[in-house]
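Inspection log for the structure reproduced underneath, given as structure tokens.
Note that one protein chain is taken out, while the other chains of the complex remain in position.
A, B and C are the chain letters, set down in written order, and residue numbers restart from 1 in every chain.
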Amino acid sequence: MIIVFKPTATEEDIDHVVDRLRDLGLRSHMSRGQERTVIGVIGDERLLDHQPISVFPGVESVTPIMAPWRLVSREWQQHDSVITVDGVPIGGKLITVMAGPCAVESLEATVGVAREVKAAGGAILRGGAYKPRTSPYAFQGLGREGLDFLVAAKRETGLPVVSEILDPRDTDVFLEKADIIQIGARNMQNFELLKEVGAYDKPVLLKRGLSATIKEWLLSAEYIVSRGNRHVMLCERGIRTFETHYRNVLDLAAVPTLKALSHLPVIVDPSHATGQWDLVAPMARAAVAAGADGLLIEVHANPECALCDGEESLKPHRFNALMKDLKILARAVGREV
Amino acid sequence: MIIVFKPTATEEDIDHVVDRLRDLGLRSHMSRGQERTVIGVIGDERLLDHQPISVFPGVESVTPIMAPWRLVSREWQQHDSVITVDGVPIGGKLITVMAGPCAVESLEATVGVAREVKAAGGAILRGGAYKPRTSPYAFQGLGREGLDFLVAAKRETGLPVVSEILDPRDTDVFLEKADIIQIGARNMQNFELLKEVGAYDKPVLLKRGLSATIKEWLLSAEYIVSRGNRHVMLCERGIRTFETHYRNVLDLAAVPTLKALSHLPVIVDPSHATGQWDLVAPMARAAVAAGADGLLIEVHANPECALCDGEESLKPHRFNALMKDLKILARAVGREV
Amino acid sequence: MIIVFKPTATEEDIDHVVDRLRDLGLRSHMSRGQERTVIGVIGDERLLDHQPISVFPGVESVTPIMAPWRLVSREWQQHDSVITVDGVPIGGKLITVMAGPCAVESLEATVGVAREVKAAGGAILRGGAYKPRTSPYAFQGLGREGLDFLVAAKRETGLPVVSEILDPRDTDVFLEKADIIQIGARNMQNFELLKEVGAYDKPVLLKRGLSATIKEWLLSAEYIVSRGNRHVMLCERGIRTFETHYRNVLDLAAVPTLKALSHLPVIVDPSHATGQWDLVAPMARAAVAAGADGLLIEVHANPECALCDGEESLKPHRFNALMKDLKILARAVGREV
Partner (left out) sequence: MIIVFKPTATEEDIDHVVDRLRDLGLRSHMSRGQERTVIGVIGDERLLDHQPISVFPGVESVTPIMAPWRLVSREWQQHDSVITVDGVPIGGKLITVMAGPCAVESLEATVGVAREVKAAGGAILRGGAYKPRTSPYAFQGLGREGLDFLVAAKRETGLPVVSEILDPRDTDVFLEKADIIQIGARNMQNFELLKEVGAYDKPVLLKRGLSATIKEWLLSAEYIVSRGNRHVMLCERGIRTFETHYRNVLDLAAVPTLKALSHLPVIVDPSHATGQWDLVAPMARAAVAAGADGLLIEVHANPECALCDGEESLKPHRFNALMKDLKILARAVGREV
């Protein structure tokens, strides 16, 4: 941590800070410049997490040096984490495609789309049973019954299942019925939920919050990992900006950035990022070219009748065509789909 | 709802949409322009919540006309809602000041600051017992014990208490110990929590999400009110933008906008909005001038030792001076503090 | 400037940076922590403006310490700058109200509105002769003739005139006909235009760019002042965010922030910030309460027929009522309108 003093800071002000640092077991390394005095703090600066140095008299600014995460960092673990879900690896050479409807609507539809996903080469079935909807009047999902339909579809196709949890009180049912628990964008900083899923071994797909920074996102992953659950994958799904032409702005630079900072697998969701089915294929291709370890794609047999996000769902034949493109593209960047 | 067709849309495309609208019990009003055909939908357009018209062939765009909220709207209730908390009115002519520490730290400190808040003219005591922290390594709050300290401070001073809930499993303890339940910015779209607090009569202070639109915010309030709890107040606390000079950008235009769209009281939190104690007083003044019904202000006897957000806390003498200013200012805009 | 090295940096990497700093005439102050080595640079860090230290091998991050502006800073000049325009002071105890139409449309309308502005207590007449419009098909302003109408209105009323320049080739005509040259939001980083107006003594009103940081804005002011023109005032006019309910988000925390960082006067434009006439009065009041030195307000006798931005223009009787409110409010914060 670097502490910069105002030009008007007194010797007393500086001593006051140095004393406090010493009390915390930290050493100070002082530089006296022409206009400013600067202290470099030596030692574990996380000791300062509970200590607001910036309010000390004479202090102008405080800048952390160390990344605030630890267990999820590349420094902590240099090799890529590979998470294996029912035999499906996530995070290695293979690019894992997870696909299915936004919301689970019926047994038939769920099994039907699972077969299409499987036939096209998808590795994991996605489907929402509990739906976080902006409006209280919108379809809120089938709940536990929806999870049962996913389980049935898995029985038919062998595809492991990823589904979103909304409430820590539902953990048991997710542990039983889902293969990957999804934490949605709106819950990325629902810390009680993060702590809850951190208490088990079950793989977690952690979506980026609507306006979460890379730093906040990795700290949310750190919440889960620091509770003992190392099976975390990160999922970029677009961020909120001033642009209203698409629902969100897909931030693909997050992919190589996360791969450099962290050992966790990185998935991309082009469907929620854009909110428009005709942008899904080009953004899926771009995600693969940027180095994503997996994709999360919405597929619906009849988007006109989808109860949620039909706008962004691919019809099965379009998903199938995309999968063919992705196989060629993956090979061009030294990966496999 | 207005449905605009592409220039290339066929008669069949248009009929297909009209038929679907008729099936839903809606009437269509068609305008054929030189370049585009447009349908105005007549009837309750919420019937279209589960129907993605934009994916129908030939459709170019779909624009809602009606506001998607109902119970929180000015159209539903024309007079201002006034919420009374232990005799303290929120939402009328009086501007209600809620103040106290970011986090509850000890019994002595809590009672001490409550006395200072009371002496300066504050009407409600704020204090966080459960703290949502970006990092898992930061102070997470005292939990239930913290709520007990707030109760003790209330016993001493008579000030009702507002505190933040994080987990629906804690509802019972909040119903017992808090006078107002705060839903924090990170939980504004934690819909399970909204439904939970909507099931009781207890007043709720609903903070705006970090990047929530006015529309999303009012819909989150609608979640609570539509479950039966009408005692909701909205709290503007700054939004996330590109500017990094302060923590957030306080969006004061939200105040008159919400007062026009909704009958709910509007509170402003200049402390979290700015993250800097020296900006709290000017922004508190600006909030009052903009028409806020209340303020939420952090006060700490010794910010240097605060376990959370010391940077933005006012010392009691500064809070006291601010209260004096606000009394004069409130009178200049026809209100009282 | 603080230079942090990666844990993997070699002694050679560190020496390489130290050597380069020495070549530039700067001294290094090294701190070797447990995980990182850190160098504090001593001397004028602006010498590093042309030197990208962050690309040196082994360097993890580079953080500037000194503010990059100089002449506009409070450190450079501790007292408030007061700019006097034809006897009207801007930046002292008085809050200066500049008002008038978005675009100059005719001689009669301009003189008429100037009389209304004067009668209500406005001190300066605003009016756009050259209009920067998003669409090439929108009204582009009357140009030089518009400036002549403003001059005529000044002759009638005595009000000095502020108008926006778009093109450095028009400087001569602005020097002759305008009392304050406005640089609009879209030109805040039109550096050639900044250099041009910096070459004269004429007062400049520099609007904040749509997504300009405080830092970039002050550096744009520094462009003008460093060329010799010290008569610069800053004008906050809302920033672009994700919120679409109003045109921009008025960032009032910028007012006390700029007053702390700089000695220049700070004006607020609630009309362009909100784009809605009914938000102008509450935001004007909030700006005064936040400490603004002046306001820029659109007034139009007949907004229904305004050729530009009628949505945000106040009718004269509403402007008159607002001025009365502001007089009371200003007194409550120790100022005068």
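General remarks:
The definition used in the following text is that contacts are C-beta pairs under 8 Å (C-beta built on N, C-alpha and C of every residue); 3 or more make two chains touch, one makes a residue touch a chain.
As the structure is a computational prediction, the values presented were derived from the model and not from experiment.
Residue in contact with the omitted chain (choice from A:Ala120, A:Ala290, A:Leu307 or A:Leu322): A:Ala290. Check C:Tyr223, C:Tyr246 or C:Phe319 against the missing chain and you find that the one touching it is C:Tyr223.
For chain A, the residues in touch with the chain missing from this view are 211, 213-215, 239, 241-246, 249-253, 255-257, 260, 273-274, 278-279, 282-283, 285-291, 325, 328-329, 331-333. Chain C meets the missing chain through residues 20, 46, 49-52, 54-56, 68-69, 132-139, 166-169, 186-187, 189-192, 209-211, 216, 219, 222-223, 226-227, 240, 277, 303-307, 309-311, 313.
Of the residues in chain B, those that touch the hidden partner chain are 2, 4, 7, 29, 31-36, 38, 40, 42-44, 61, 63, 65-66, 75, 211, 240-242, 244.
The rule is simple: only the chains that are shown with their structure count from here on.
Averaging Cα atoms per chain gives one point for each, and the point farthest from that of chain B is the centre of C. Separating the centre of chain A from that of chain B, both taken as means of CA atoms, is a distance of 26 Å. Residue positions 211 of chain B each touch two or more of the other chains.
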